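The structure is given below, and queries will be raised subsequently.
In this view, the complex is presented without one of its protein chains, the others remaining in place.
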Amino acid sequence: MNQCHALFMLKKYAALVALSMAALISVPASAGAQAGTVDQLTGRLVITGASTLAPLIAEIGKRFESLYPTVRIDVQSGGSSRGVADARQGLADIGMVSRAMKEDERDLSAFPVARDGVCPILHQENPVQALTDEQIVAIYTGKISNWKLVGGTDAPITVVNKADGRSTLEVFLQYFKLKNVDVKAQVVIGDNEQGVKTVAGNRNAIGYVSIGTAEYDAAHGIPIKLLPIGGVAASTESVRNGVFPLSRPLHLVTRTAPSGLTNAFIEYAQSKAVHDLINQQYFVPLAH
Amino acid sequence: MGKARGRHRGGREGLATTFVWSAAVLVTATFCWLLGDILWHGLSHLSWTFLTAPPRNAGREGGIGPILVSTALILGVCLGVAVPLGVGTAVLLAEFTTDASLFGRLTRRSLDVLSGVPSIVFGLFGNVFFCKTLGLGFSILSGGLTLACMVLPILIRSTEEGFRAVPAGYRLSAAALGLSRTTTLFHLLLPAAVPGLLVGLVLGVGRAIAETAALIFTSGYVDRMPESLLDSGRSLSIHIFDLSMNVSGGDTNAYASALVLVVVLLAINRTASWLAEHWLHRRIVTV
Partner (left out) sequence: MTSSTNNTLSRWPTDRLLLWLLRGAAAIAGAIVLLIVAFLVMEALPVLRHVGVARFFTDPSWHPAEGFYNLTPMLWGTMFAMVGSVLIATPLGILSAVFCHYYAPPAIARPYRRLIELLAGIPSVVYGFWGLVVLVPLIGAIHPPGPSLLAGIVILSIMILPTIALMADASLANVPPQYLRGAAALGLPRWATLRGIVFPAAKSGLFTGVILETGRAVGETMAILMVCGNVVQTPHSLFDPMRTLTANIALEMAYALGDHRAALFVSGLVLVGMIAALVAAADWISHGRIYG
C-alpha cells in the first residue's frame, strides 16, 4: 500500500521530468541557425526592447511568420536600455529603441521603422484650448500653479510628468529646453496609458503622451483632448506631414550589419507591406 | 455587583459583535465593488471564441487561447516544483527539527525574508539566473521556476502551521504501533495537515497567477501558442497589464481577461478544497 503510493508519486514526477527532458531536447532542433536563402527562411529571432514598440513589432512578426511558416519571431519587452544592452551582448538578435540614438550608441546599426509624436493632453472639460511654449515651461517648472493664470478655472494645476529615462520625457525636455531637475510634478507616470488615465480622472491635470495613444483614446470616448504645440494641431497627420515639432523616431538596432533572417525581417519591417500595421498601432510610417 | 458586571460584559460582547460584523461588511463591500467593476466591464466581451482564439491587433481583438495555455503551463511548472520542495521543507521544519535547532531557525528566518523580496527583484533574479546562467532563455520553464521561488515561503510556512496543528497523540500512537516515520508521515500526518497545505496552496496559486513583474523578465511577452516548455509565453496577468497600460484601447479585453482569471482561480480553489475534503475523509476520522 505504501509502495503503491510511493510508486504513484514517483510516476507523476517521472512524467514531469520526462516532459522537461523532451522539451530540452526539442530546443536545439528548433532554435538552430538562421539559415541561408531568402525563400527558405527558417529559425528564431529574439527581439527585446522598448515596450512602446513591442506591440507593433509583435504584429509585424506575426505577419512575417505567416509568410514564412518555419520562422519564429519572439518579441520581449524590458525597455529601450535593455534593447541596446541585449543587442550589444548578443542576447537578442534585434533591439527595439523608442528614441533617437545617442552618441555612445554609434557602434550599433540603427534602422528607423516609424515615427511617433508627443503632445500635451488636458482633461476634455478643461476650458483651456491652447498653451504657448512659455506657458507650458512655466507650468512644468512650477511658476504657474493655477489654471486661472492661463485662462482656465480657479483650480491648482496637477502636473503629470514621465519617469526618468523614458524617451517621451527626453523628447519633451529637449524641445522645451528643460532639465528634469527643474520639473516640479505632482504625479510621475510610467506608461502612456497610465498618463492618459491619470489625466482623464483629474479635471485639473496636464500631462504629455504619445500622440498615437492620445488620438486613439480621445476617439474612443476617453475624456482627454490633445493640445497643439506652436500653433500646429497635434495629430498623426501633422506628424506624417512633418509639421509637428515634437516627434521621435522608433528604431530597430543590431550589433553588426544584419544578415540572413535578421536582415530579411528588418527589411520587411521597413517595407510598405507593413504600413497598415503601423497605422493600426497609431504610429506614423516613414516615407522611403 | 453581579448585575453591573453582567451589563459590562454584555456591552463588551455587543461591541465585539458590532466590530466583527462591520469588518465583514466592509471587506465584502470593497471586494464586491472591485469584482462588480470587473464583471460590469468584462462580461459582455466573454465568449467561447474569446477563450480559444489567438489575440489579434496587439490583443485588442481576438481572444486569449494561447495565453490561457501558457498560464496553465507556467502554473503547472511552478506548482510541480514548489509543492514537493515546499512540503518537504515544511515537513522537515515541523517534524524533524526541534524548535531550538539552528538549522530550523535559520531556514524559517530566511524564508520570511524571501517572502518580502519584491516581485520585480525576483524577475530580475530569474532573468539572470534561469534565463542566462542556466541558459533557459525567455521560457515558460524560467517563469515557472521563478514563480516557484516566490511561492515557496507562503507554501512552506502555512504547511508547517498545518503540521503543528496535528495533535501529538497521532505521532505517539504511530510510534506505539511501530510504524516507520515514512508511513506515519504519508498515511497519518500528511492527510491531517492537509488544511494547512490547502491554505498555502490557495495563497500560493493566487500569488502565482497574479504575478506580473516577475514574469515579464522570465517567461516573456510572446502571445503565440507555446510548443514546448522552453518556448516563451505570456501569462494572463501580463496580458492584462499590457492591454490596460501599454496598448491604447485594450481596456475592454483587459476587463474580460481579468474576469476569466477570476473564474479560473475560483475553479482551482474549488477543486483544491474538494480534493482536500475527499482525501481527508477517506484517510482519517477526526475525533
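Remarks
For clarity, chains are labelled A and B in written order, and residue numbers in each chain start from 1.
Keep this in mind: a contact is a pair of C-beta atoms (placed from the backbone, for glycine too) under 8 Å apart; a residue touches a chain by one contact, two chains touch by 3 or more.
These numbers were taken from a predicted model, which means no experiment stands behind them.
Touched by the hidden chain within the whole complex are the displayed chains A, B.
The chain omitted from view is touched by exactly one of B:46, B:72 or B:124, namely B:124.
One of B:68, B:131, B:188 or B:202 touches the chain omitted from the figure, and that residue is B:202.
Here the missing chain is touched by one residue of B:66, B:80 or B:162, and it is B:162. Considering A:186, A:263 or A:279, the position touching the chain not shown turns out to be A:186 (whole complex). Those residues of chain B that touch the chain absent from the view are 9, 12-13, 16-17, 19-21, 23-24, 26-28, 30-31, 33-35, 37-38, 84-86, 88-89, 91-93, 95-100, 103, 105-107, 109-122, 124-125, 128-129, 149, 152-154, 156-158, 161-162, 164-165, 167-168, 171-172, 175, 178, 180-182, 185, 195-196, 199, 202-203, 205-207, 209-213, 236-237, 240-241, 244-245, 254, 258, 261-262, 265-266, 269-270. Remark: the residues of chain A touching the chain excluded from display are 51, 78-82, 84-85, 155-156, 158, 163-166, 180-181, 185-190, 194, 197-198, 201-202, 204-205.
Keep this in mind: only the chains that are shown with their structure count from here on.
Rounded to whole angstrom units, the spacing between the C-alpha centres of chain A and chain B is 32.
On the chain A side of its complex with chain B, the touching residues are 2, 5-6, 13, 16, 19-20, 22-24, 26-27, 30, 46, 51-52, 54-56, 58-59, 62, 72, 74-78, 91, 190-194, 196, 212-213, 216-217, 220, 280-282.
Interface residues of chain B facing chain A in the complex, by the touch rule stated above, are 57-59, 80, 84, 132, 137-138, 141, 182-183, 186-187, 216-217, 220-224, 227-230, 232, 242, 244-249.
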